[in-house]
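A single protein chain has been omitted; all remaining protein chains appear in their positions.
Chain IDs A and B follow the sequence of writing; residue 1 opens each chain.
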Amino acid sequence: MSKPVSALEGASYQGFAKVEEVGLRGMITIRGDLKSAGMKKAAAAATGLDVPGQREVKLDGDTALAWMSSDELLAMVPYAEVDDRIAAIDKALKGKHYLAVNVSDARAIFRLSGGNAREVIAKLSPVDMSSDAFGLGQIRRTRMAQVPAAFWVDETGAIMVVCFRSVAQYVFDLLKGAAENGNQVGYLN
Amino acid sequence: MLILTCPCCGVTGEETEFHAGGEAHIKRFGPGSDDEQFHSYMFAKENAKGVHFERWRHNNGCGKWFHAARCTTTLEVFGTYSAQTYEPPKEIKDKISARRPGWSWREFA
(Lines give C-alpha, C1' and ligand atoms only; values in the text may rest on other atoms or scores of the structure.)
Protein backbone atom coordinates (compact mmCIF):
# COMPACT_ATOMS: atom_id res chain seq x y z
CA MET A 1 0.00 0.00 0.00
CA SER A 2 1.49 3.28 -1.01
CA LYS A 3 1.15 6.16 1.35
CA PRO A 4 1.34 9.91 1.29
CA VAL A 5 4.82 11.31 1.81
CA SER A 6 5.83 14.56 3.46
CA ALA A 7 8.17 16.94 1.69
CA LEU A 8 11.39 15.78 3.37
CA GLU A 9 10.29 12.34 4.52
CA GLY A 10 11.18 13.03 8.15
CA ALA A 11 14.61 14.63 7.75
CA SER A 12 16.30 15.59 11.01
CA TYR A 13 19.41 17.30 12.29
CA GLN A 14 20.98 17.46 15.71
CA GLY A 15 22.90 20.62 16.51
CA PHE A 16 22.68 22.63 19.69
CA ALA A 17 18.96 22.23 19.08
CA LYS A 18 17.27 19.38 17.28
CA VAL A 19 15.44 19.98 14.01
CA GLU A 20 12.96 17.36 12.79
CA GLU A 21 10.47 17.34 9.99
CA VAL A 22 7.49 15.82 11.73
CA GLY A 23 5.68 14.37 8.77
CA LEU A 24 2.18 14.90 7.50
CA ARG A 25 -0.37 16.47 9.70
CA GLY A 26 -3.97 17.17 8.82
CA MET A 27 -4.53 20.87 8.38
CA ILE A 28 -7.75 22.68 7.65
CA THR A 29 -8.03 26.36 6.89
CA ILE A 30 -11.31 27.62 8.24
CA ARG A 31 -12.51 31.09 7.35
CA GLY A 32 -15.65 32.63 8.73
CA ASP A 33 -17.03 34.69 11.57
CA LEU A 34 -14.82 33.63 14.49
CA LYS A 35 -17.20 35.10 17.02
CA SER A 36 -20.23 33.18 15.81
CA ALA A 37 -21.87 30.29 17.62
CA GLY A 38 -21.51 28.22 14.48
CA MET A 39 -17.74 28.67 14.53
CA LYS A 40 -17.61 27.56 18.15
CA LYS A 41 -19.53 24.45 17.13
CA ALA A 42 -17.31 23.90 14.12
CA ALA A 43 -14.15 24.29 16.21
CA ALA A 44 -15.44 21.76 18.69
CA ALA A 45 -16.52 19.38 15.97
CA ALA A 46 -13.19 19.57 14.17
CA THR A 47 -10.80 19.63 17.09
CA GLY A 48 -12.68 19.46 20.38
CA LEU A 49 -11.08 22.82 21.20
CA ASP A 50 -12.37 26.31 21.83
CA VAL A 51 -12.02 29.04 19.28
CA PRO A 52 -8.66 30.68 20.11
CA GLY A 53 -8.36 34.39 20.77
CA GLN A 54 -6.16 36.77 18.80
CA ARG A 55 -2.77 35.12 18.04
CA GLU A 56 -3.58 32.18 20.31
CA VAL A 57 -3.22 28.52 19.63
CA LYS A 58 -5.21 25.92 21.55
CA LEU A 59 -3.29 22.71 21.98
CA ASP A 60 -4.29 19.16 22.80
CA GLY A 61 -1.49 16.76 21.94
CA ASP A 62 -1.27 16.54 18.16
CA THR A 63 -4.54 18.38 17.77
CA ALA A 64 -4.45 22.14 17.69
CA LEU A 65 -6.52 25.10 16.65
CA ALA A 66 -4.68 28.28 15.78
CA TRP A 67 -5.83 31.86 15.20
CA MET A 68 -4.42 32.91 11.83
CA SER A 69 -6.23 36.21 11.32
CA SER A 70 -9.46 37.89 12.31
CA ASP A 71 -11.46 35.59 10.06
CA GLU A 72 -9.26 32.55 9.77
CA LEU A 73 -8.36 29.54 11.88
CA LEU A 74 -6.04 26.64 11.21
CA ALA A 75 -7.19 23.30 12.58
CA MET A 76 -4.52 20.64 13.01
CA VAL A 77 -5.78 17.08 13.21
CA PRO A 78 -4.56 13.59 12.33
CA TYR A 79 -3.81 13.45 8.59
CA ALA A 80 -6.14 10.57 7.86
CA GLU A 81 -9.09 12.28 9.51
CA VAL A 82 -9.13 15.51 7.54
CA ASP A 83 -12.07 14.63 5.30
CA ASP A 84 -14.20 13.60 8.28
CA ARG A 85 -13.31 16.73 10.20
CA ILE A 86 -14.11 18.94 7.22
CA ALA A 87 -17.45 17.15 6.93
CA ALA A 88 -18.05 17.93 10.61
CA ILE A 89 -17.21 21.60 10.02
CA ASP A 90 -19.49 21.68 6.99
CA LYS A 91 -22.28 20.31 9.14
CA ALA A 92 -21.71 22.77 11.96
CA LEU A 93 -21.63 25.75 9.60
CA LYS A 94 -24.30 24.61 7.16
CA GLY A 95 -26.08 27.57 5.67
CA LYS A 96 -23.47 30.01 6.94
CA HIS A 97 -20.90 31.89 4.89
CA TYR A 98 -17.60 30.14 5.57
CA LEU A 99 -14.77 28.27 3.94
CA ALA A 100 -13.17 25.04 5.13
CA VAL A 101 -10.42 23.66 2.96
CA ASN A 102 -7.84 20.94 3.26
CA VAL A 103 -4.32 22.36 3.21
CA SER A 104 -2.55 19.38 4.80
CA ASP A 105 -0.41 18.71 1.77
CA ALA A 106 0.51 22.33 1.20
CA ARG A 107 2.64 22.53 4.30
CA ALA A 108 5.76 21.22 5.98
CA ILE A 109 6.12 21.12 9.75
CA PHE A 110 9.28 21.14 11.77
CA ARG A 111 9.83 20.51 15.44
CA LEU A 112 12.67 22.35 17.13
CA SER A 113 13.69 21.08 20.51
CA GLY A 114 16.51 21.64 22.93
CA GLY A 115 17.36 24.37 25.37
CA ASN A 116 18.33 26.97 22.80
CA ALA A 117 15.58 26.33 20.26
CA ARG A 118 14.33 29.89 20.67
CA GLU A 119 17.66 31.24 19.46
CA VAL A 120 17.39 29.24 16.27
CA ILE A 121 14.20 31.11 15.40
CA ALA A 122 15.66 34.43 16.55
CA LYS A 123 18.36 34.15 13.89
CA LEU A 124 15.80 33.90 11.12
CA SER A 125 12.67 35.78 12.11
CA PRO A 126 12.28 39.40 13.26
CA VAL A 127 10.44 38.35 16.39
CA ASP A 128 11.21 38.78 20.08
CA MET A 129 11.73 35.16 21.09
CA SER A 130 12.39 35.80 24.78
CA SER A 131 10.08 33.65 26.87
CA ASP A 132 8.39 36.64 28.46
CA ALA A 133 7.50 38.00 25.03
CA PHE A 134 6.51 34.72 23.36
CA GLY A 135 5.19 31.80 25.31
CA LEU A 136 3.00 28.73 25.37
CA GLY A 137 -0.36 29.25 23.73
CA GLN A 138 0.77 31.94 21.29
CA ILE A 139 1.25 31.61 17.56
CA ARG A 140 3.25 34.01 15.44
CA ARG A 141 2.97 34.37 11.69
CA THR A 142 5.97 36.13 10.23
CA ARG A 143 8.75 35.56 7.77
CA MET A 144 11.64 33.18 8.23
CA ALA A 145 14.53 34.65 6.26
CA GLN A 146 12.84 35.02 2.86
CA VAL A 147 9.67 32.93 3.19
CA PRO A 148 6.47 33.14 5.23
CA ALA A 149 6.30 30.90 8.28
CA ALA A 150 4.37 30.46 11.50
CA PHE A 151 5.46 28.97 14.80
CA TRP A 152 4.30 28.25 18.30
CA VAL A 153 5.62 26.61 21.44
CA ASP A 154 4.08 23.31 22.40
CA GLU A 155 3.51 21.84 25.86
CA THR A 156 6.95 20.21 25.85
CA GLY A 157 8.67 23.53 25.20
CA ALA A 158 9.50 22.53 21.64
CA ILE A 159 8.87 25.06 18.89
CA MET A 160 6.73 23.97 15.97
CA VAL A 161 7.39 25.69 12.67
CA VAL A 162 5.03 25.57 9.71
CA CYS A 163 5.95 26.67 6.21
CA PHE A 164 4.88 25.97 2.65
CA ARG A 165 5.75 22.56 1.33
CA SER A 166 7.64 23.82 -1.71
CA VAL A 167 10.20 25.58 0.49
CA ALA A 168 10.57 22.76 3.03
CA GLN A 169 14.17 22.11 2.02
CA TYR A 170 15.04 25.80 2.21
CA VAL A 171 13.51 26.12 5.67
CA PHE A 172 15.18 22.93 6.85
CA ASP A 173 18.53 24.28 5.62
CA LEU A 174 17.89 27.55 7.42
CA LEU A 175 17.06 25.84 10.70
CA LYS A 176 19.97 23.47 10.35
CA GLY A 177 22.46 26.26 9.74
CA ALA A 178 21.13 28.29 12.63
CA ALA A 179 21.22 25.29 14.98
CA GLU A 180 24.77 24.20 14.20
CA ASN A 181 26.91 23.43 17.21
CA GLY A 182 29.07 26.37 18.13
CA ASN A 183 26.51 28.85 16.81
CA GLN A 184 24.82 29.39 20.17
CA VAL A 185 24.32 33.04 20.92
CA GLY A 186 23.62 32.93 24.62
CA TYR A 187 21.20 35.84 24.55
CA LEU A 188 17.90 34.09 25.11
CA ASN A 189 17.36 31.76 28.02
CA MET B 1 13.42 50.60 9.27
CA LEU B 2 9.94 51.35 10.54
CA ILE B 3 7.94 49.45 13.08
CA LEU B 4 4.18 49.26 12.64
CA THR B 5 1.38 47.72 14.66
CA CYS B 6 -1.13 45.68 12.70
CA PRO B 7 -4.56 46.56 14.05
CA CYS B 8 -5.90 43.23 12.89
CA CYS B 9 -3.60 40.76 14.64
CA GLY B 10 -2.03 43.18 17.13
CA VAL B 11 1.53 42.36 16.14
CA THR B 12 4.07 45.15 16.36
CA GLY B 13 6.55 44.15 13.73
CA GLU B 14 9.35 45.54 11.63
CA GLU B 15 8.85 46.85 8.14
CA THR B 16 10.00 43.61 6.51
CA GLU B 17 6.76 41.98 7.69
CA PHE B 18 4.69 44.57 5.91
CA HIS B 19 4.04 45.79 2.41
CA ALA B 20 3.29 49.43 1.64
CA GLY B 21 0.20 49.92 -0.52
CA GLY B 22 0.13 53.62 -1.34
CA GLU B 23 -2.31 56.32 -0.48
CA ALA B 24 -5.32 55.56 1.71
CA HIS B 25 -8.99 56.47 1.40
CA ILE B 26 -9.10 56.51 -2.39
CA LYS B 27 -12.52 56.37 -3.98
CA ARG B 28 -12.76 54.06 -6.97
CA PHE B 29 -14.03 55.43 -10.27
CA GLY B 30 -15.13 52.76 -12.71
CA PRO B 31 -17.13 52.76 -15.93
CA GLY B 32 -19.30 55.84 -16.23
CA SER B 33 -16.74 58.17 -14.69
CA ASP B 34 -15.26 60.93 -16.77
CA ASP B 35 -11.60 61.09 -17.79
CA GLU B 36 -10.72 63.60 -15.09
CA GLN B 37 -12.24 61.47 -12.34
CA PHE B 38 -10.56 58.33 -13.59
CA HIS B 39 -7.22 60.04 -14.02
CA SER B 40 -7.42 61.46 -10.53
CA TYR B 41 -8.37 58.08 -9.05
CA MET B 42 -5.72 56.15 -10.91
CA PHE B 43 -2.75 58.47 -11.02
CA ALA B 44 -3.03 61.65 -8.95
CA LYS B 45 -1.58 60.79 -5.56
CA GLU B 46 -0.83 62.84 -2.48
CA ASN B 47 2.86 63.40 -1.90
CA ALA B 48 2.58 64.81 1.57
CA LYS B 49 5.41 66.36 3.51
CA GLY B 50 4.22 65.68 7.02
CA VAL B 51 0.92 64.02 7.91
CA HIS B 52 0.05 61.23 5.50
CA PHE B 53 -2.42 58.36 5.34
CA GLU B 54 -1.34 55.12 3.77
CA ARG B 55 -2.46 51.58 3.13
CA TRP B 56 -0.27 48.75 4.38
CA ARG B 57 -0.62 45.01 4.28
CA HIS B 58 0.69 42.63 6.91
CA ASN B 59 1.82 40.30 4.16
CA ASN B 60 4.33 38.32 6.22
CA GLY B 61 1.78 37.89 8.97
CA CYS B 62 -2.00 37.80 9.17
CA GLY B 63 -2.31 38.96 5.57
CA LYS B 64 -4.69 41.79 6.36
CA TRP B 65 -4.70 45.30 4.97
CA PHE B 66 -4.88 48.25 7.30
CA HIS B 67 -4.42 51.99 7.32
CA ALA B 68 -1.56 53.93 8.89
CA ALA B 69 -1.39 57.62 9.77
CA ARG B 70 2.24 58.72 9.59
CA CYS B 71 4.47 61.74 9.37
CA THR B 72 6.64 61.49 6.29
CA THR B 73 9.25 63.87 7.68
CA THR B 74 9.82 62.56 11.21
CA LEU B 75 8.47 59.06 10.51
CA GLU B 76 6.28 59.31 13.61
CA VAL B 77 3.38 56.88 13.44
CA PHE B 78 0.22 58.47 14.80
CA GLY B 79 -1.72 55.26 14.62
CA THR B 80 -2.96 52.34 12.54
CA TYR B 81 -6.58 51.45 11.95
CA SER B 82 -8.98 49.29 10.01
CA ALA B 83 -8.91 49.20 6.23
CA GLN B 84 -12.68 48.90 6.22
CA THR B 85 -13.42 52.57 6.69
CA TYR B 86 -13.79 55.66 4.52
CA GLU B 87 -12.01 58.08 6.80
CA PRO B 88 -9.56 58.12 9.70
CA PRO B 89 -11.22 57.50 13.06
CA LYS B 90 -11.70 60.44 15.39
CA GLU B 91 -9.13 59.30 17.97
CA ILE B 92 -6.43 59.17 15.30
CA LYS B 93 -7.37 62.61 13.99
CA ASP B 94 -7.36 63.96 17.55
CA LYS B 95 -3.94 62.49 18.16
CA ILE B 96 -2.59 64.10 15.00
CA SER B 97 -4.14 67.44 16.00
CA ALA B 98 -2.37 67.22 19.34
CA ARG B 99 0.98 66.53 17.65
CA ARG B 100 0.56 68.62 14.50
CA PRO B 101 -1.89 71.44 15.20
CA GLY B 102 -3.50 72.79 12.07
CA TRP B 103 -2.75 69.73 9.93
CA SER B 104 -4.79 68.87 6.90
CA TRP B 105 -4.70 66.11 4.31
CA ARG B 106 -7.04 66.06 1.35
CA GLU B 107 -10.53 66.60 2.77
CA PHE B 108 -9.47 65.62 6.30
CA ALA B 109 -8.23 67.95 9.01
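Please note the rule applied: contacts are C-beta pairs under 8 Å (C-beta built on N, C-alpha and C of every residue); 3 or more make two chains touch, one makes a residue touch a chain.
Rule of thumb we're sticking to: contacts and distances are computed from a predicted model.
S.K.: The complex has one chain missing from view, so what does its UniProt entry call it, picking from "Aminomethyltransferase", "ATP synthase epsilon chain", "Phosphonate ABC transporter, permease protein PhnE" or "Sigma-70 family RNA polymerase sigma factor"?
M.R.: Listed in its UniProt record, the absent chain's protein name reads "Aminomethyltransferase".
S.K.: From the listed residues A:Ala37, A:Ala87 or A:Ala133, report the one that touches the chain absent from this view.
M.R.: Answer from the full complex: A:Ala133 touches the omitted chain.
S.K.: Can you say which of A:Ala37, A:Ala87, A:Val101 or A:Leu136 touches the chain missing from this structure?
M.R.: Once the missing chain is taken into account, the touching residue is A:Val101.
S.K.: Contacts of chain B with the missing chain: which residues?
M.R.: 1-3, 14, 21, 28-33, 35, 38, 42, 55, 57, 59, 63-65, 71, 74-77, 83-84, 99
S.K.: Against the chain that's been left off, what residues of chain A make contact? List them.
M.R.: Output for chain A: 1-2, 4-7, 24, 29, 31-32, 71, 97-99, 101-107, 119, 122-130, 133, 145-147, 164-170, 173-174, 177-178, 180-185, 187.
Quick note on the criterion: only the chains that are shown with their structure count from here on.
S.K.: If you average the Cα atoms of chain A and of chain B to get two centres, how far apart are those centres in Å?
M.R.: 32
S.K.: Tell me, which parts of chain A touch chain B in their complex?
M.R.: Going by the criterion above, the answer is residues 54-55, 68-70, 72, 126-127, 140-143, 148.
S.K.: Help me check something: in the complex, which residues belonging to chain B touch chain A?
M.R.: 8-11, 13-14, 16-17, 60-64
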